[in-house]
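The complex appears here minus one protein chain, its other protein chains still in place.
Right after this comes subunit A.
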Amino acid sequence: MRKPDGKIVLLGDMNVGKTSLLQRYMERRFPDTVSTVGGAFYLKPWRSYNISIWDTAGREQFHGLGSMYCRGAVAVILIYDVNHPQSLLELEDRFLGLTDTASTDCLFAIVGNKVDLVEAGAADSREKEGHGPGTAGGGGGGSPKVPKPVQLEDAVALYNKILKYKMLDEKDVPAAEQMCFETSAKTGYNVDLLFETLFDMVVPVILRQRAQGPPQTVDVTSCKTPRRTRSGCCS
């Protein structure tokens, strides 16, 4: 078994589509998922690194395991369902606390999944009209296409709250616009973008951690990790 160089953890209420997103990305398909028990992970080679991505169980029963999964994580993906405002609230109430064990420079991404169920063009019209929460009606309606009950701004607001909670300076972390995504595991919309944007951001964090933290095992390859400086004549 290859040892992963960094860990990314997916958190969120059950049924928001964590397992589906991960399978869509790793296996390029959208199969019927069974409710995740405990947790599962994939190893994703990215550049010269191996990143492990952990899918967790959203069920209350397994909540206690979350802290352990998050321990040392370089990034946490918080997932909600754009059709269920409650799932966004849960992120703050139940899941944020689990990330206390993540590494100090852990990155956060907030992802609204299942946008395919939202009325087509809802996102566009919102952009034209300006901001503010849109019409929140018809959340669990029978119609497959409904106006989007949770707006991207809500996710941005949560992201900023997280920064406060973590006592992070906005200047030191990626901007909310970069870290809030809307996806569909069903259609694949934004799924690659989400994971690959995050992988690219995570690589410098891995490098920094290797350079700073005293590694638990002597890793010959990381000894030479160059600290990026601005010096050099023609870069």
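Definition applied: contacts are C-beta pairs under 8 Å (C-beta built on N, C-alpha and C of every residue); 3 or more make two chains touch, one makes a residue touch a chain; residues count from 1.
As a working rule, contacts and distances are computed from a predicted model.
Peer 1: Name the absent chain by its UniProt protein name; which of "Piso0_000230 protein", "transketolase", "Transforming growth factor-beta receptor-associated protein 1" or "DNA primase" is it?
Peer 2: "Transforming growth factor-beta receptor-associated protein 1"
Peer 1: In the whole complex, not just what's shown, which of A:Asn15, A:Ser67 or A:Thr197 touches the removed chain?
Peer 2: A:Ser67
Peer 1: Identify the residues of subunit A touching the omitted chain, counting contacts across the whole complex.
Peer 2: Residues of subunit A in contact with the hidden chain: 1, 3-4, 7, 37-41, 59, 61-62, 64-65, 67-69, 71-72, 101, 216.
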